[in-house]
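A selection of the complex's chains, in situ.
Chain lettering (A, B, C and D) follows the sequence in which the chains are written, and residue indices restart at 1 in each chain.
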Amino acid sequence: MNKLDVTEAIILLKKEKDLTWEAIAEYIGMSPVWTTSACLGMNSCSEDVASKLIEFIGLPSEAKAVLMAYPTKEWDKSIPQDPLIYRLYEVVGVYGETLKEVIQEKFGDGIMSAIDFTMDVDKEENPKGDRVILTLNGKFLPYKSW
Amino acid sequence: MNKLDVTEAIILLKKEKDLTWEAIAEYIGMSPVWTTSACLGMNSCSEDVASKLIEFIGLPSEAKAVLMAYPTKEWDKSIPQDPLIYRLYEVVGVYGETLKEVIQEKFGDGIMSAIDFTMDVDKEENPKGDRVILTLNGKFLPYKSW
Amino acid sequence: MNKLDVTEAIILLKKEKDLTWEAIAEYIGMSPVWTTSACLGMNSCSEDVASKLIEFIGLPSEAKAVLMAYPTKEWDKSIPQDPLIYRLYEVVGVYGETLKEVIQEKFGDGIMSAIDFTMDVDKEENPKGDRVILTLNGKFLPYKSW
Amino acid sequence: MNKLDVTEAIILLKKEKDLTWEAIAEYIGMSPVWTTSACLGMNSCSEDVASKLIEFIGLPSEAKAVLMAYPTKEWDKSIPQDPLIYRLYEVVGVYGETLKEVIQEKFGDGIMSAIDFTMDVDKEENPKGDRVILTLNGKFLPYKSW
């Protein structure tokens, strides 16, 4: 069993048992975004979280070590094509230089970490059409000079 | 004068007059992220905003039409290289499928618009290292069937 | 069963039963273009449409959930090669800047949505050679400033 | 003077004289889409059309030969980035196989010409948001066997 097998098993069981990412996340006590990414094989679980995941979803016990393994994070297309994901890529392209200006004006020379990092998705109800609120929260890392 | 000339003039005058994006944004009554992107040539200004920008920064009057022109939005490298911008690209790569799952579970089949869209940068002070809070807010657009 | 399996089953049964996309579309009460794209796995069906598709084509019942699942929209080659599809790509390349000028002159700064979007194919009989009439209909989305 | 010089001159004079593509097209008796593409250097004019363009826009007389020259049609990025143009590319990616199925079911084995081809843009007013109607009209060319 590898990360891919476990992800496929989760997707199948989630559909059969009619679970949601939100419900899974609540049970294991983590956020929906992180929980989903761990189930898709893009983050590693602590032993405790892995045990709860197995219990709640009904995964075989050998899935535990796989969920705890450190993943190799890779993606399929260097430029994403699915419209939902492409729009995020487009935001990085259109606003990348802008974010560099604004972040570095506020914080100095450095970057926002993508490792010491969390992210959440919220829904803002709106009569003109609901809105997706995506919040990225990353530690600022100043460049070191030596 | 084209978008590039106006951007270069803004960068120069901003340095000479020791302005910040924040101060420019406050004067023209827009957010710092949008203001910076318009100054970098990635968004078009209303006539009123263009006039205020020219006044505050001290741009020549022919810059007004240029600031109001509709930009062609393009970026230099299909995979960004500057570390600050690359980290955002990496977030899209690592969490793209995850966001698709979580957003579509919450909203149904569709996407978050990158056009009917706003974005803000905040600073969260933290003794272990300050954190960058990036908030994306886009209208949910359901796929149409016909 | 995943989207690919269902598509293969549809293609097979369509050939065996000598169905056309047009007949399938008429039965389910949707347009031929949308119907074909849903059968090729590029759009998700409502429960009602999925049930009718299964009935008319004779798909196994587990295909219903698959037809209703939200697809990941990806394509094989970033520059298409099949001559029919390449010609459309060429039209985007040759006329892209032109369409940007003409649409934005008519509507202001913004884009034509590819999500709130429909498309139809018609045949114009012509003694010098019949003509393909392709009509794209997308909501205009103005850029937001904030 | 080459195609690029003439395009730049047209863009400048159009802005100075506050012309629209629509008005230019009407004066020369051609459609707005074709007129814009010829002005952007992507189509060649007949002598008559070139003369009218020069007269109406106020171009120097040496522009005539340039407008009549047969262009080399090339575009900058193999995958477009400007959101308006990218959405069209996305439509080709998402619906390419679908269009192949639907067109070839209607017409037989062959393609829609991008040479013996016209295109128009219309505006459909709509209280929920105006809609862009894009109509492509291309001769069907059957594959030859020999």
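Just so we're on the same page, a contact is a pair of C-beta atoms (placed from the backbone, for glycine too) under 8 Å apart; a residue touches a chain by one contact, two chains touch by 3 or more.
As the structure is a computational prediction, the values presented were derived from the model and not from experiment.
Engineer: Report the copy count for the entire assembly; 4 chains are displayed in place.
Structural biologist: My count of identical chains over the entire file-defined complex is 10.
By our rule, only the chains that are shown with their structure count from here on.
Engineer: If you tally contacting C-beta pairs, which pair wins, A-B or A-D?
Structural biologist: Between A-D and A-B, contacts are more numerous in A-B.
Engineer: Distance between subunit A and subunit B based on Cα centroids, please, to the nearest Å.
Structural biologist: 23
Engineer: Centroid from C-alpha atoms only, then distance subunit A to subunit D, rounded to Å. What do you get?
Structural biologist: So the centre of subunit A lies 42 Å away from the centre of subunit D.
Engineer: Which positions in subunit A are in touch with at least two other chains?
Structural biologist: Each of 79, 81-83, 90, 93-94 in subunit A touches at least two other chains.
Engineer: Taking the complex as given, what residues does subunit B use to touch subunit C?
Structural biologist: Within the complex, subunit B contacts subunit C at residues 30-31, 33-34, 38, 43-46, 49, 70, 72, 97, 100, 104, 108-111, 113, 115-118, 141-146.
Engineer: Which of the residues in subunit D end up touching subunit C in this complex?
Structural biologist: Contact set of subunit D toward subunit C: 20-22, 32-33, 36-37, 40, 42, 73, 75, 78-80, 82-85, 87-107, 110-114, 116-117, 119, 121, 123-124, 126, 128-141.
Engineer: In the complex formed with subunit A, which residues of subunit C make contact?
Structural biologist: Within the complex, subunit C touches subunit A at residues 65, 72-75, 78, 114-115.
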